[in-house]
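In this view, the complex is presented without one of its protein chains, the others remaining in place.
And now, chain A:
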Amino acid sequence: METYSLKVMAVDKTFFDGHCASLIIPSLDGLVGILAHHENMVIAVKEGEIRITLEDGSEIEALVGIGFFEIMNNRATLLVQTVERPEEIDVARAREAEERAMEHLRQKQSLREYYHTQAALSRAMSRLKTASKHK
């Protein structure tokens, strides 16, 4: 399988730097798979799971926060705010965050607070979803 170079970076670490055969990312309107020689493109990424398939067929799964993906001349960069392996997810913390966000949503709040809570809730929910899948 043809490969392309990929960098996955979060604010606090470089998660992946190397060649891969394919990558699946959660875009705003659904999952997108990227193969080698993809058209030059910028994709907005929302929180969810990514799946990197290496040349030998092995797969790496991870949970990412919001960010964006860029592929240009067969070189791809995925820049996200957070990236975690499924086994690294702190379920208790995510559940707490989810409850807190739900509670906040029930109260009256300004538009900014609303967006803030909404973002926090979707982060927590995507963590919980990924974690439960990998139990």
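Following the convention adopted for this analysis, contacts are C-beta pairs under 8 Å (C-beta built on N, C-alpha and C of every residue); 3 or more make two chains touch, one makes a residue touch a chain; residues count from 1.
One rule holds for everything that comes next: contacts and distances are computed from a predicted model.
Engineer: Which of "ATP synthase gamma chain", "Acetate CoA/acetoacetate CoA-transferase alpha subunit", "Branched-chain amino acid ABC transporter permease" or "Acyl carrier protein" is the UniProt protein name of the chain not shown?
Structural biologist: From the choices "ATP synthase gamma chain", "Acetate CoA/acetoacetate CoA-transferase alpha subunit", "Branched-chain amino acid ABC transporter permease" or "Acyl carrier protein", the unshown chain carries the UniProt name "ATP synthase gamma chain".
Engineer: May I ask which residue of A:T3, A:T77 or A:S122 touches the chain that does not appear here?
Structural biologist: Result: among the candidates, A:T77 touches the missing chain.
Engineer: Which of these touches the unseen chain: A:S27, A:N74 or A:S122?
Structural biologist: The single option touching the absent chain is A:S27.
Engineer: Which residue numbers on chain A touch the omitted chain?
Structural biologist: Residues of chain A in contact with the hidden chain: 7, 9-14, 27-29, 32, 39-44, 66-68, 70, 72, 77, 79, 81-82, 112, 115-116, 119.
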